[in-house]
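For this view, one protein chain was removed and the others were kept in their places.
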Amino acid sequence: MGKHIRLIFVLWIIILSACNSTDLSENASSDGNNSTDEVVLRIMDWSDSVKDIREEFHEQFMEKYPHIQIEYTQLTVDQYKNTIMTAVSAGEAPDLFPIPGGMQLEALVEDGWYQSLEPYIDDEFKDLFVDGTFQNGRTMINDEIYSIPEAAPMPSSLIFFNKDLFELAGLDPEDPPETYSEFREYAKKITEAGDGKFYGMIEGGEQVNRWTEIIRDWSSLAGSGINAHSPVNLATEDMSYDTEPTLHVFQLIKDIAEDGSFHPNTMSISAPEARALFGQGNAGFIVQGPWSIGVWNEENPDLNYGVMAPPVPDSGRKGSIPITSSQPWIGLSAGSKHPEEAALYLKEFYGGDFFQKARTEKGDAYSIVKGINEEYLVVEQTNQYYDLVQEYGRQIPDPIIRKPEVAVVFNEFQDVSPTPGDILGGVVAGASEAEPLLATYSEQLETAWTNAINAAQTNGTDVSMEDFIFPNWNPMEDYTSEDYE
Amino acid sequence: MNRKIGWTLIHIPLILLSFLWIYPFLWMVSASFKTDTEFFSNGLRLIPASFRLDNIKRAWNVANFEQYFMNSAIVTAAVILIVVVITATCGYALGRYSFPGKKIFIAILGASMFIPLEFSMIPIFKLIKEMGLLDSLLGLILAESGGGHVLFVLLFASFFRQIPKELEEASIIDGCNFLQTFWHVGLPLAKPIIGSVVIMQFVWTWNSFLLPLVLTLSSPENRTLAVGLYSLQGEHVVDWTGIAAGGSIALVPIIVIFILLQRYFVDGMAGAVKG
Partner (left out) sequence: MSYTISSTRTKRSYRSSTNRKITLWCWLFITPNLIFYALFQGWPILVNWYYSMLNWSGLESSQTFVGLSNYKELILDTYFWNAYKNSFIFMAGTVPLQLIIALFLALLVNSPRLKFASVYRTIIFIPVVTTASIIGIIMVYIWGADGAVNYILLRLNILERPINFLADPKWAMFTAIIIFVWKNVGMNMIYWLAGLQGISKDLYEAADIDGANKIQTFFYITLPQLLPIGLVITLLNVAGSLKVFDMIKTMTNGGPFFATDVVSTYIYRYAFSSEMGMPRLGYASAAAIFFTLTIVIFAVIQVIVNKRTNAKGVTKIE
C-alpha cells in the first residue's frame, strides 16, 4: 500500500510543480512588464537557409533595443502551414508571420489575419525598396501595405554543374550544354565517366515541388506559357498542359532517366539531400535555387561548380523563364499587441546595417532593398545566377495586379492532383506515362478553374476567364506596368 | 551437454543479426561525431574520422537542452502516471465485470482508434485554450494524456480477464471493497502490462512533436525536447549531424528506462498467480 501511496504522491507533486512553474513564469513576465516595460515579440517563419545570420541579427537587435525580447520560431513550409492555421484560428497568432504558400493575402486580410502596416511605417521605410515591391493585390490591399516580400522573386530552375566532373568526362567546363540533345549527351557522358561513382544528374526527386519548378520553367523557356501566377496558360489562353513544349520537356527528362543518367537515389531523396550529394561530387548537374550557393560555399569549399541556364529545344529558345511579381511574405498579425515594436523589427530587418547585407554577401538571395545587390553581391556564382536570370527570365503578367478582385477565384480554386510535378516524378521513376495523365490533368483543371470562377461570380465578384488572359503578353519581353494599362 | 553448446553457439548468428539490426542506430550515433561532409561522403561507414563533439554541443544549445529536457521529463512522467492509472482502472472494470453500457463503451472506443486525425490540431488547441491552460505545462500534460488509449485499455482488460477468480474472492473475504481488491490484487499482478504501457507511452510522449509545438507557440519556455530538436530541421537546409546528435542524446533516457523496466516483462508474475 505504501508504495502506491508514494506513487500518487509523486504524481501530485509533478502536477503541482507543473502548475506552479507556469504560475511562476506568468508572475515573472507580468512583473517584468510592470517594471521595465519589456515586450516579447513573437516571430515565426520558414526561412532557414540564413538561420545563423538571422539569429545574429536578433542578438544585435535585442542589444540595440533591450526592452524588446525576440522569440523566433522557425519551421518547415508544410509544418508552418499547419501550425499557423491552428494558431490563428484560436487567436494565438505570433506578432509577425509570413503568408503560407498557396494562400492569398486578400483572403487572409479579410479573414482577420493581418493588419495594415501603414500606421507604423513611414515614407522613408517604403522608399527602401526597389520599384514594384508594393503592388495592390500582392502586397497591398486598397493601396495600403500589408506584407513585405522576403527577397526578390527568383526562379529556382537554373542548373548548377560540377566543373571537375565535366573535365573527367572530357567535356569543356567553360562551355556547358545549351540544347536538349546536348544536355542529354553531357549527362550521359558524365554518367559513363563516373562508372557508378558519379552520375549525370541528381534531384531531390521525393519533393514534388522540385519537378514542378523544372516542368514549369523549362517548358516556358520553350514557349509553353505555363506560369506560377495562375493555372491559365499564357500562350494557349486556356488550361492546356499537354502542348508540345511541355511534352518535349517530359520527353527530355524521360530520355535522361532511361539513359540511366539520373543518380540512382534521385527518386528517394529530398532536395537538401540531393544538394549535399551534389556538393560531394556525386553528380554533374542539379537544378536548384540560388540559396544552394551559400550552402555549398560553406560546406564544400572544394566544390568547383558553375551555373548555367536550363537547356532549350534543339530548334532554339521560344520563350523565357517566368519571373513572378513580388510575392508577399511577412505581415503584422491583426491581433498583435506590439505593432510599434514589430515595425521597428521590420525597419531593422530591411533597412538596418546588418541583415540584408550579410544575407546578400552569403549569396543566399537577392535583396529587394535598393542598392544592396549592386554592392554586396560578391559570390561569383550568385552573380552568374543573377545575370542568367536577367538573360533568360522575363516578368510575366499577374492577373492579381491587373485586377486584385480575382484573388477570390484563387480562394475558391481547388487544386487538381496529380500535378505535372507528380507526373514528371512518376516518369523518372518509370511509373507513369506523361501524355494521357497530362491530358486528364488539363481537363480536370479546366473544370476546377471554371467552377472557381463560377463560385466567385456567385459570391458577387465581377470576374471572368478574360481576367486571366493577356493578349499583349510577349514571352520574350518583360511585362511592365505600362502593359497592364 | 549438446544442448549447452547449442545455446552457446546460438550467440554467433544472434550477434551478427543484432549488429545488422541496430546498424541504423549505430550509424546515427556515429553520425553525431561526423562533419556534414563526412556524413554523406563516408556513406555507410560507422567509425567517424574523429570524435568531434561539435554536433552534440550544437544540438544541446539549439534544442535548449537543459530547460527542454526538464519539461520533457515532467510532461512524460505526468502523462505516464495519468495514462497508467486511467487505463488500468478502465481495463480492470472492462476485463472483469459485465455492466450496463460496457459494450457501447468498447464499441465507441474501438471505432475511434482507426481514425487518422493526428493533423487535426484545431479542436484540441481551442479546447485547451477554453480551459485556460494554453501556455502551461498542465495543458500540455492533459492534452498528451488525452485520447481513448484503446490499446492500453484492451491490454489491461485482456490481462485482468485471465486472473483466476479465487484471488479476488479471497480478498473480498478479507473484507476488501472493489477499489481495494483492484489495488491489492489486480494491479500488482498487472506489472508486465504496466511495464509495456509505461515504455510505449514513454516513447510516444517523449517523441511527440506536433501537439507540444502547437500548444507552446507563445510560451517557448514550456517546449519539450522533441520540439527543440526540430529546429535543426529546415526547409532548405537540414542540419543532419545535429539531428543525429540530438536524436542520440534524446534517446538515452528511453533506453535507460527500458533497461530498468525490463525485468517487469520477464521476471513475470506467473508465480504469483498461483496465490
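As written, the chain order gives the labels A and B, with residue 1 at the start of each chain.
Keep this in mind: a contact is a pair of C-beta atoms (placed from the backbone, for glycine too) under 8 Å apart; a residue touches a chain by one contact, two chains touch by 3 or more.
None of these values were measured; they are calculated from a predicted model.
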In the full complex, displayed partners of the excluded chain: A, B
Touching residue (missing chain; options A:89, A:136, A:236 or A:304): A:89
Identified contact with the non-displayed chain, of B:149, B:223 or B:236: B:149
Chain not shown, touching residues in subunit A: 78, 81-82, 85, 89, 101-104, 107-108, 110-113, 196, 205-209, 212, 228, 230-231, 264-270, 273, 410-411, 413-415, 417-419, 421-423, 425-426, 428-432
Missing-chain contacts mapped onto subunit B: 3, 7-8, 10-11, 14, 18, 21-25, 27-28, 31, 43-44, 82, 85-87, 89-90, 92-103, 105-106, 108-120, 122-124, 127, 142-143, 145-151, 153-155, 157-159, 161-162, 165, 168-169, 172-173, 178-179, 182, 191-193, 195-196, 199-200, 203, 207, 233, 240, 243-244, 247, 250-251, 254-255, 258-259, 262, 265-271, 273-274
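In this section, only the chains that are shown with their structure count from here on.
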Between subunit A and subunit B, centroid-to-centroid distance (C-alpha), Å: 37
Of all residues in subunit B, those that touch subunit A in their complex: 36-37, 39-41, 74-75, 77-78, 81-82, 85, 119, 121-122, 125-126, 129, 134-138, 141, 183-184, 187, 210, 213-214, 217-222, 230-231, 233-238, 240
Subunit B contact footprint on subunit A (complex, rising order): 1, 4, 7, 10-11, 14-15, 17-19, 21-22, 25-26, 42, 44, 46-49, 51, 71, 73-77, 79, 82-83, 85-87, 89-92, 94, 270-273, 276-277, 279-280, 289, 291, 295, 299-300
